[in-house]
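Mind looking over this structure? Questions follow.
The complex appears here without one of its protein chains, the remainder shown in place.
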Amino acid sequence: MREQQAKKVRVATCSLAGCFGCHMSLLDIDERLIDLVELVEFDRSPITDIKEVGPSDLGLIEGGVCNAENVEVLRAFRRQCKTLVAVGACAITGGVPAMRNHYPLHECLDEAYVNGLGVQDGGIPNDPELPLLLNQVHPIHEVVKVDYFLPGCPPAADTIWTFLEQLLSGKPVEFAYRQIHYD
Amino acid sequence: MIEHFSLDGKRIPFQPGQTIMDAAMQAGEYIPHLCHNPEFRPRGSCRLCVVRANGRSVAACTSPAREGLEVESDTPDIQADRRSLLQMLFVEGNHLCPACEKSGNCQLQAVAYYCGMLAPDFTHLYPVRELDGSHPDFVLDFNRCILCELCVRASRDADAKGVFGISGRGIGAHLIVNAPSGKLGDTDFDPHDRAAQVCPVGAILPKHKGYDVPIGRRIYDRKPVSLVGDVADHQEDMS
Partner (left out) sequence: MSAPSPEQAAGTQLERWGSDSDNLLQMLIGVQAALGHIPEAAIRRFEAALGVGRARIEGLIGFYAFLHHRPRGRFDIRVADNIIERMRGSRELAEALAGRLGCPPGETRVDGRLSLGYTPCIGMSDQAPALLVNGYAIPAVEHARLEQVVALVEANTPLADWPPELFEVALNIQRKDLLLEAAVEDGAALAALKASGADALMQVLEASGLRGRGGAGFGLARKWGFCRQAPAEAKRRVVVCNADEGEPGTFKDRVLMQDPQQAARMFEGMTLCAGMVGADSGFLYLRGEYRNLLEPLERELQRRRDAGLLGKNIAGIAGFDFDIAIHLGAGAYICGEESALIESLEGKRGNPRDRPPFPVTRGYLGRPTVVNNVETFIAAALVAVQGADWHRARGTEHSAGTKILSVSGDCARPGIYEYPFGVTLQQILDDCGAADTQAVQIAGAAGRTIPPDEFQRRVAFEDLGTAGSFMIFDQSRDLLEMVRNFNDFFVHESCGFCTPCRVGTTLMQKTLAKVSRGHAAPMDLDTLRRIGELMRRTSHCGLGATAPLSVLDTLDKFPALYRDRLSDRGFVPGFDLDAALSEARAASGRDDPRAHLEGDGV
């Protein structure tokens, strides 16, 4: 038992261009969370204070890639995580944020910062601290290699649990019909 | 005399003139498909129903059944091909399921669930396409059209109207509407048209009904398409 604890699986998670809904779903596994904490320890994640991702066994990525910072974080996750999982519709297809792919970026920026309702003395921000937006939003598999995909908006807690349980116990990952949905 | 072929080892009876798909459907056996609807002339364009018949890959919806034919459909390699085809259809358009009113009632999703597609992991093409809200009762969202031509066939053959057509070619092939403005509102399209009821995806959508049935209680939310059948057979569940 002690030995097992010493070999806890290290999990890192993050939300790129997402809404944290997938993270909420992860927490939604309710009392199984307790089982989970027995099995895993968390590296960088919204539920820890760790700022930079360190060597981890499993990386769970929520959200698509919409700006330069997303790219950097995603690449750091890929470098540090043995297994990387795209969690949720946005990570897998760009999702709702990708609806802006219909418009040239400058139109989106103008709409938000210059012409938008209620904007006064608008101007497109040029603060070097702000990450620049990419011309289009991309699913994460177009930026790094992805090992698993967990669809859903968000994926059901049950789906996430099934996945983690199977993966951590080394079983082949398989889902029941109702566990897979794209919405 | 009734003739038979085998589908994944099962004996399937058929009458002369029937396709593999016809006979399978009649026998209650499911072969994945999107552009097929027994009401209309088969088209064989989505290629989801490609099966191996005596070792040759053919579309079940257009290939005549023949006595003694050995048809394989539900094999790992054929299902893998289907997943690739589905992934192509997803990345070709803009299928943002969480933002689509058809979600749960969509046959593209349903077949993808059935075939075990977890993600469309090809490069997304993110085409720039229009949304046509000109019609009082229907929205036409070109982002989701998969070019099955069911609306084209229904409008031409069942409604005798010819509201829809296809223009362009190759990756530029696209649905068009029979009006100089290109707008659905400028055609004689009517909510009672058969063409209003056959779209397998969220491209031809009734207005004001979007979420009458909540997500989670929709046609394909609980049971696979192999059991509940095509979208076109479920109009009452959606309107």
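Letters A and B name the chains as they come in the text, with residue numbers starting at 1 for each one.
Just so it is clear, a residue touches a chain if its C-beta (ideal position, glycine included) is under 8 Å from a C-beta of that chain, and two chains touch if they have at least 3 such contacts.
From a predicted model like this one, the values you see are computed outputs, not experimental measurements.
Of A:C14, A:I61 or A:L134, it is A:L134 that touches the chain left out of the display. Among the residues B:P38, B:G116, B:G133 or B:G165, only B:G165 touches the chain that is left out of the figure. The chain not shown here touches chain A at positions 68, 71-72, 75, 78-79, 104-106, 109, 124-126, 128-129, 131-136, 138, 142-145. What chain B contributes to its contact with the hidden chain is residues 42, 44-48, 50, 57, 59, 62, 64, 81, 84-85, 88-89, 91-92, 122-123, 125, 147, 162-173, 176-180.
We take it that only the chains that are shown with their structure count from here on.
Centre-to-centre, using mean CA coordinates, chain A is 32 Å away from chain B.
On the chain B side of its complex with chain A, the touching residues are 90, 94-100, 103-104, 109, 112-113, 116, 118-121, 123-124, 126, 128, 215, 221-224.
Looking at the complex, you find that chain A touches chain B at residues 86, 89, 92-96, 98-99, 101-102, 136, 138-139, 141-142, 146, 148-151, 153, 177-178, 180-183.
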